[in-house]
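Removed: one protein chain of the complex. Kept in place: all other protein chains.
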Amino acid sequence: MKLARIAAALQAEVRGTSSDADITGIARLEDAGPADLSLYTGRRSLAAFRTTRAAAVCATTETAADLDRPDVTVVVVRDLRRALRTLLEEVFPVRAPATADPGVSALASVADSATVSPGASVGEYCVVRPGAFIGARTVLGPGCYVGHGTRIGEDCRIGPRVTILDGMRIGDRVVIHAGTVIGADGFGYQSDAQGHHHIPQAGTVDIGDDVDIGANVTIDRATLGRTVIGRGTKIDNLVHIAHNVTIGEHCIIVAQAGLAGSVSVGARAVIAGQAGISDHSVIGDGAVVAAQAGVIGDVPPGTVVSGFPARPHRLTMRIHAMLERMLRQRRSERP
Amino acid sequence: MKLARIAAALQAEVRGTSSDADITGIARLEDAGPADLSLYTGRRSLAAFRTTRAAAVCATTETAADLDRPDVTVVVVRDLRRALRTLLEEVFPVRAPATADPGVSALASVADSATVSPGASVGEYCVVRPGAFIGARTVLGPGCYVGHGTRIGEDCRIGPRVTILDGMRIGDRVVIHAGTVIGADGFGYQSDAQGHHHIPQAGTVDIGDDVDIGANVTIDRATLGRTVIGRGTKIDNLVHIAHNVTIGEHCIIVAQAGLAGSVSVGARAVIAGQAGISDHSVIGDGAVVAAQAGVIGDVPPGTVVSGFPARPHRLTMRIHAMLERMLRQRRSERP
Partner (left out) sequence: MKLARIAAALQAEVRGTSSDADITGIARLEDAGPADLSLYTGRRSLAAFRTTRAAAVCATTETAADLDRPDVTVVVVRDLRRALRTLLEEVFPVRAPATADPGVSALASVADSATVSPGASVGEYCVVRPGAFIGARTVLGPGCYVGHGTRIGEDCRIGPRVTILDGMRIGDRVVIHAGTVIGADGFGYQSDAQGHHHIPQAGTVDIGDDVDIGANVTIDRATLGRTVIGRGTKIDNLVHIAHNVTIGEHCIIVAQAGLAGSVSVGARAVIAGQAGISDHSVIGDGAVVAAQAGVIGDVPPGTVVSGFPARPHRLTMRIHAMLERMLRQRRSERP
């Protein structure tokens, strides 16, 4: 495809002489060949840019200033991630993973009273229990389990080997990666001298439309009522979400974060990697919990917290700077 | 069911006029309808109480004082968690998850020399290897693997998609949630100039009676001898337990905690969420390791530790208070 046509798809400006070059693919600076388009993400990649064999490189107005090779055409875009998305969705689309045949595999076990909607696909060795509902065009990869009365919406992509237990509700266009478990019992006990007695977990999990869930995630069912994942929220791998957690719309929950029981997270909040939120904490709209932070109280809307115990990020950074200053001072005071 | 009869089951005192009200279910304050019983857990729920439509609300002697709506009957109990457990076990029992038919599914693969005891259930696509033993009334959900010579006790509830490798021992009334792996190789290497050479892991895992294990947990087999989980211990999701760890009876191990090789934990200890214990550490009876704490030595019985490196919790809190005081002081000293 001609570079000029790609630039048009990206609504980009071309700086250089190769507008009519034929571009056959997209690759990282390190891997690109002379017919590839690549991307420049900033100074950390300058060395890679200087030696790349790419015909052309996408950059933003700001970062394009770094690019000083006359032999490499620069495609100036407004938002590099948006450009990358357009390139991979429209210009050089990725082959859909495991383009599944519609219908129920002869090697799956689907209860008579379960509904598999038109265009849906149920993979090999799936088990779908009585009363379950699989929406139109939804794909269940091999080895999934869908419990009694669980309802999965349309155009979902689930599996392989995902477990969705009884009575769950999954919206439309939900993506759930391999190994994830939705609806295991919440970790609730009544303790006495005899030991810890499990409190039956009677609730469910409700996952909104357009939610993505990574691999080997666990989302527990509520004790009463629902554990809720709001519409458009994206969850990374190995995240733990306990019973009765409520997460708002369009949140980002990064890998290995953990949310304890009854935590409430507002809309568009970010919980970074390995962060932990103690039970019943309330995280406000648009708040950011930094990586590895340990939240043991509420976080007001729009604030950024870090460290353990989590404090406003600016305070955490000031304390660390103060400590290093003090250490230097003490060492210089020694005879 | 009449509220008076429910109160009798809870050994509770009824304060209000609705003793002969018909109660049809139990729900959270936010979700309850006019025929529901609900629970009040404390001040954080006061706003929800003020607008609830519930007919009656359970509270303790202490928290009942907060409840000032004459139209809502209060059921005063001694222990709210115990009341909740009784309600969900006896008064409005939760339908058992996936009430499995006894017997071996026609879609499972069970070796001739394996034993499936009377009343046990082996789900679709399970694999049970030679010499394995499944105790009476134990349920294996779909897609489980039970290795050579592994012995599972009576009345266990396992799966779906749980992996229990060769030579394991699982007690009676054990619950193991989906995706968990018991008996993978311990992470033991001998390193030299050529690289890291795996040390064969010849030991096993021994899980006591009444242990609960969450989803996507990993418990590794011992190098020699046994990795031991004591009777009545409860383990949450995504916990890692390394080779040769020994955990006592009635411990609580919260989500995403990690116990390194040869750690020893006494009875009734609590390891909170995302805490890490370094190898060979000894955690005493009744000790508490706070969330995200990093233990790099022994913890005496009955003590509470927090922070990294983990110190007595009081000390950790004093250090944090001192730091904030110092920071305020420095800022006020500036011209």
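Observations
Each chain gets a letter, A and B, in the order it is written, and its residues are counted from 1.
Keep in mind that, in the parts below, contacts are C-beta pairs under 8 Å (C-beta built on N, C-alpha and C of every residue); 3 or more make two chains touch, one makes a residue touch a chain.
Values in this document were obtained by computation on a predicted structure and should not be read as measured data.
The omitted chain makes contact with just one of the residues B:16, B:135 or B:179: B:179. Listed residues B:2, B:78, B:197 or B:328: the one in touch with the omitted chain is B:197. If you put the missing chain back, the residues of chain B touching it would be 109, 125, 127, 129, 143, 145, 147-148, 161, 163, 165-166, 179, 181, 184-185, 187-192, 195-202, 216, 218, 220, 223-225, 238, 240, 242, 256, 258, 260, 274, 276, 278, 280, 292, 294, 296, 308-309, 315, 318-319, 322-323. In the full complex, chain A contacts the hidden chain through residues 26-28, 30-31, 44, 79, 81-82, 84-85, 88-89, 92-94, 97-98, 107, 123-125, 141-143, 160-161, 175, 177-179, 210, 212, 214-216, 232, 234, 236-238, 249-250, 252, 254-256, 273-274, 291-292, 307-308, 320, 323-324, 326-327, 330.
We take it that only the chains that are shown with their structure count from here on.
Taking each chain's centre as the average of its CA atoms, chain A and chain B sit 26 Å apart.
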